[in-house]
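I am attaching a structure below and will ask some questions about it afterwards.
Note that this complex is displayed minus one protein chain, with the remaining chains in position.
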Amino acid sequence: MSVDEIITLDYGSGGKKTSRLISDEILPRLENPALSELGDGAVLPGADRLVFSTDSFVVTPLFFPGGDIGKLAVCGTVNDIAMCGGEAKYLSLSLIIEEGLPVADLRRVMDSVQRAAAGAGVQVVTGDTKVVERSRGDGLYINTAGIGFLRHPGLSPKNMCEGDAVILSGTAGDHGAAVMLARGGLLDAGEAVESDCAALGALAEAVLSSGAEVRCLRDPTRGGVATTLCEFAESSGLGMELFETDIPVRPAVRAACSLLGLDVLYCANEGKLLAVVSAETAETALAAMRATDAGRDAAVIGRVSGADGGRVVLRTAAGGGRILQKLAGAQLPRIC
Amino acid sequence: MCLAVPLKIVEIDGKNGVGEVEGLRRRMRLDFIKEPRIGEYVIVHAGFAIERLDEEQAKADIAEWNEVRDALL
Partner (left out) sequence: MPCSELRLMEVCGTHTMAIARAGLKSLLPEGVKLLSGPGCPVCVTPPEVMDAVLELAMRPGVVTATYGDLVRVPGSRRGDSLARRRALGARLLVVYSPMDAVDWAAEHPESEVVFLGAGFETTAPGTAAAILDAAERGVPNFSVFSMLKRVEPALRALIASEGFNVQGFLCPGHVASITGAESFRFLPEEYGLPAVVAGFEPGDILSALRRLIELARSGAAALENRYERAVSPHGNALALAAMERVFEPRRDIWRGLGEIEASGLGIRPQFAAHDAERRLGVEIPPAAGSGGCRCGDVITGRSEPRDCPMFGGACTPEDPLGPCMVSSEGACAAAYKYEGV
């Protein structure tokens, strides 16, 4: 007997169906010695300093151009570890499935988890599965936690100095725009706008081992580039000056934002990082980033200014200046 | 409450049409455009084309903006 075509509550019972779900749909894709034990936890070889992070993923729709919730769940946690200077090694994977989810969808997600984990060089070593009643979840929620080995200690916005360069590793706002468009009804984007969802381990390693003086890294996910830079400014007490014309944005993403009334600087990214590096080594950092897949379009978008007292100022294309604040509430499509 | 964007008409089916910008396609209504033609630009607000966009004038405007920007106010 194989798994039914849709998930029912029975698959969360902890009984035979749960076992079958795990043995048929999960293990074959993620098999490794630690996971195959199916113990309550995984016993792992260690290192002296670890990076530990967790993230939960709720996204509608589950599949969108450029990615899906499975890829997102792996990359999201891997990226959080990479931004701390860690090399991600192990992940946990918890699935909260709404009954009625087609098993075909679950398979697609698990295939994607497998690909993303292999690509990022991490193993899923422990996990859990629960099933909730229909209409009590958006098909599937995923939580991942990750452990990495610390390779580059000491990254912090507190290291920032006046004059440092602010580098964005590629185009802004792709993921936020893609998901908003994929919600349907609004626009038919075709493939014009794709999520940038990607693991950033290789990119982070490239810049951190390039010899550049890297002060800090962070991936501007929810809240976008603007919110992350406000966080940098807040924790360092230093201001920043950004140049709108230097911020890479895909034309289709720009168009989508203007159609939906969104601000691209507040749209989420899932495959980009912001790096603050010393002005003298900015070119070194940039060259190292551009040599990687995920950092091809990297650009210096601004600099750390002492004078602005913790404010992030955007010099606009029109020649004006405005202060950027953290995102207040989720962006909604608007007609105003 | 007047956010509106220029789209190029790429499909017409009675009062319904499809507008395009940068590879993005948006269904829109053409109720208010007399004899719309494929390839024309319209200004679209809340799913309705509210007016034709004069392409020649649009080009002249962009040229003027650069001038204004250089001279500032």
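Lettered A and B in written order, each chain numbered from 1.
Note that in this section a contact is a pair of C-beta atoms (placed from the backbone, for glycine too) under 8 Å apart; a residue touches a chain by one contact, two chains touch by 3 or more.
Quantities reported herein were computed from a predicted structural model and do not represent experimental measurements.
In the full complex, chain A touches the omitted chain through residues 185-186, 260-261, 263, 313-323, 325, 328-329, 332-336. Touching the omitted chain from chain B are residues 1-4, 28-29, 31-34, 43, 45-48, 50-55, 57-58, 61-62, 64-66, 68-69, 72-73.
Convention: only the chains that are shown with their structure count from here on.
Between the Cα centres of chain A and chain B there is a gap of 35 Å.
Contact residues of chain B toward chain A in the complex are 1-3, 5, 18, 21-27, 45-46, 69, 72. Chain A meets chain B in the complex at residues 181, 186-193, 251-252, 254-256, 258-259, 261, 318-319, 334-336.
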